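Every protein chain of the complex appears in place save one, which is left out.
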Amino acid sequence: MSNITPQTSQNDAMRYSALSILANGLRGNRGWTPAWREPEPKAEYDVVVVGAGHGLATAYYLAKEYGLRNIAVIERSYLGSGNIGRNTTIVRSNYLLPGNVPFYELSMKLWEGLEQDLNYNAMVSQRGVINLFHSDPQRDAYARRGNAMRLHGIDAELLDVEAMRAMAPMLDFDNARFPIKGGLLQRRGGTVRHDAVVWGYGRAADARGVDIVQNCEVTGITVEAGRAVGVETNRGPIRAKKVALAVAGNSSQVAAMAGLRLPIETHVLQAFVTEGIKPFLDHVVTFGAGHFYVSQSDKGGLVFGGDLDGYNSYAQRGNLPVVEDVCEGGMALMPAIGRLRLLRSWGGLMDMSMDGSPIIDRTPVQGLYLNAGWCYGGFKATPASGLCFAHLIARDEPHPVATAYRLDRFASGRVIDEKGMGAQPNLH
Amino acid sequence: MRIRCPYCGERGLEEFTYRGDATVTRPETLDQTAEAAWVDYVYLRDNPAGPHREHWYHGAGCHAWLVVTRDVRTHEILGVELAGGPA
Partner (left out) sequence: MTIGTPTDQPSRLAFGGLIDRRLPLRFRFDDLELTGYAGDTLASALIANDVKLVGRSFKYHRPRGILTAGSEEPNALVELRAGPRREPNTRATTIELYDGLAADSQNRWPSLRHDLLAVNQLAAPFLGAGFYYKTFMWPAAFWEKVYEPAIRRAAGLGRAATAADPDPYEKAFAFCDVLVIGGGPAGLAAALAAGRAGARVILCDEDFLAGGRLNAERRGVGDKPAYAWAAEAVAELAAMPDVTLMPRTTVYGVYDGGTYAAIERVGDHLPVPAPHTPRQRNWKIVAKRTVLAAGAIERPIVFGGNDRPGVMLAGAVRTYLNRFAAAPGRRAVVFANNDEAAATTADLAAAGVVVAAVVDTRRDVPAATREAAKAAGALLVAEGRIVEAKGGRRGVRSALIRNRDGRDMHLACDLIAVSGGWSPTIQLTSHLGAKPMWDEARAAQLPGALPPGMAVAGAAAGDFGLGSCLAEGHAAGADAAEALGHDRSSGAAPVADDEPAGLAPYWHVKDSAGKAFVDFQNDVSVSDVALAVRDGFRIAEHLKRYTTLGMATDQGKTGNTAGMAVLAEATARPVAEVGMTTFRPPYVPVAIGAFAGHHRGKAFRPTRLAPSHAWAAERGAVFVETGNWLRAQWYPEAGETDWLESVTREVKGTRERVGVCDVSTLGKIDVQGPDAGTFLDRVYANTFSTLPVGKARYGLMLREDGFVLDDGTTARLGEEHYFMTTTTANAVKVMQHLEYCHQVIWPDLDVQMVSVTEQWAQYAIAGPKARAVVAALLDPSQDVSNEAFPYLAAGPVTVCGGVAGRLYRLSFSGELAYEIGVPARYGDALIRAIMTAGAPHGIVPYGTEALGVMRIEKGHPAGNELNGQTTAHDLGFGKLLSKKKDFIGRFMAARPALTDPGRTTLVGVKPVEPGARLRGGAHFVPRDATVSSENDQGYLTSVAFSPELGHWIGLGFLANGPERYGEVIRAADPLRSADVMVEVCAPCFIDPEGARLRV
């Protein structure tokens, strides 16, 4: 921990543990100190990361793994105000295509060690993720996926209907429009408390000297002689040797400040939580035929979602047809939840790419790096996205598990299209 | 959201299917020099945060493709016309 700068050494003393809770509790909890500083932005940094979602993880790994010192994360609103704080908290690495599988598995491995690494309990809960199938062709498609995972050394199990019944007795096995024939299970998948991921990365990055600047909105990207040299913000200009964008649904807007046009549309995805109930569902269940997925939070609410609303939107909210569609899927899957109440709905801005897979790449503007196109799968990617983006920024070459996430793959046709939907973002 | 279909009148969102940006145009030429134009057409989008001209399909109604101008920050619909020109 020798690289901790003096201004943040307070956090070293504030290591979280059962003991620190006990000691502080006995002293009236007056000894705690802020999880991160609220610094004024400096005039210049080595790297300015825009966006405090994946950007926090990026900055953390830049400092921890790549030894950079002079880093700022700037965020137009509050820490974690974007998609990292408005998702359904699912983590998994049950991907199909070779361009994706190793990346998401790296992310899963990072999740598995995250809490100890960050000294923050993000409630990584490896409760298992199940994809249901309802027909022989769907079973074969999931077998293809499960075998792809196994070939990459990732856990995957194909369950028959009896095994499903034992694991998730609340599902409708007897009166379903699309009878459940089985499921693909990844036991290591599960959920993570999303806000804690934000705070854990924020606190750990701060402890390594990263300046986290909230309420700092980028209004321009300063390009000199074809090279990005800083950003304009509502809190003044900030020079940077490298500028890294990780702004999800606002990617097109910010990239346009440097004259770039992206293979991305911004869409709204709604998510939902019910009132809290006693333990009801122990796993994450994905009901593809009903466009519905669900898990139960530790607080007791069922957290669920479904399809995109389907239209471009920057409004962070959606409309009723999708709410109904999603709840229909929920009732079809678990008819006992009819009287359970939906408590809250929210919407996030999804950076839907043209093939449904992300971009972690340099841009035609030197010194400007892009991390975007996460569609609605960005949360589970957070650790690997941060690490691979940090690698790219520090080394100017892609991380070995992220070589497929090139910006030019759309022009070349080397797309990574997990769902086979083609160049229409709202179908991914 | 409610869209005023030129044929059917104002109808609810559930009757329509969205496709995307209506400002991109299909290149006329198959010449290799048009590669950038094709990549533009198929893959690249302005994705503006403001008024957006976009294609919607009235699949549960008259099957017309519409060009809807909509502010994607507020979902306010600013205009609707038939994709194929006036009715």
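Here the chain labels run A and B in written order, and each chain numbers its own residues starting at 1.
We take it that a contact is a pair of C-beta atoms (placed from the backbone, for glycine too) under 8 Å apart; a residue touches a chain by one contact, two chains touch by 3 or more.
This one's a predicted model, so the numbers in the text were calculated from it and none came from an experiment.
> Quick one: say which of A:R69, A:K109 or A:R127 touches the chain that got left out.
Answer from the full complex: A:R127 touches the omitted chain.
> Which one, A:Y45, A:F103 or A:Y142, makes contact with the chain that was left out?
Checking the options A:Y45, A:F103 or A:Y142, the one contacting the hidden chain is A:Y142.
> Please identify, in ascending order, the residues of chain A that touch the omitted chain?
16-18, 20-22, 25-26, 28-30, 32-36, 78-81, 85, 98, 101-102, 112-113, 115-116, 119-127, 134-137, 139-148, 150-153, 156-158, 170, 172, 175-179, 190, 193, 195-196, 199-200, 214, 274-280, 290, 296, 298-300, 315-317, 319-320, 323-324, 326-332, 335-346, 412-415, 417, 419-423
> Could you pull out which residues of chain B are in touch with the chain that's been left out?
Residues of chain B in touch with the missing chain: 1-2, 10, 12-13, 17, 19, 22, 26-27, 30, 34-35, 38, 41-43, 55, 57, 59, 63-65, 74-77, 82-85.
By our rule, only the chains that are shown with their structure count from here on.
> I'd like to verify one number: the distance from the centre of chain A to the centre of chain B, where each centre is the average of its C-alpha atoms, in whole angstrom.
30
> Inside the complex, what are the residues of chain A that reach chain B?
Residues of chain A touching chain B: 250, 252-253, 256, 261-266, 310-315, 319-321, 354, 410-411, 423-426.
> Would you tell me which residues of chain B are touching chain A in their complex?
Per the touch definition, chain B meets chain A at residues 1, 12-14, 17-21, 35, 39-40, 42-49, 52, 54, 70, 72-75.
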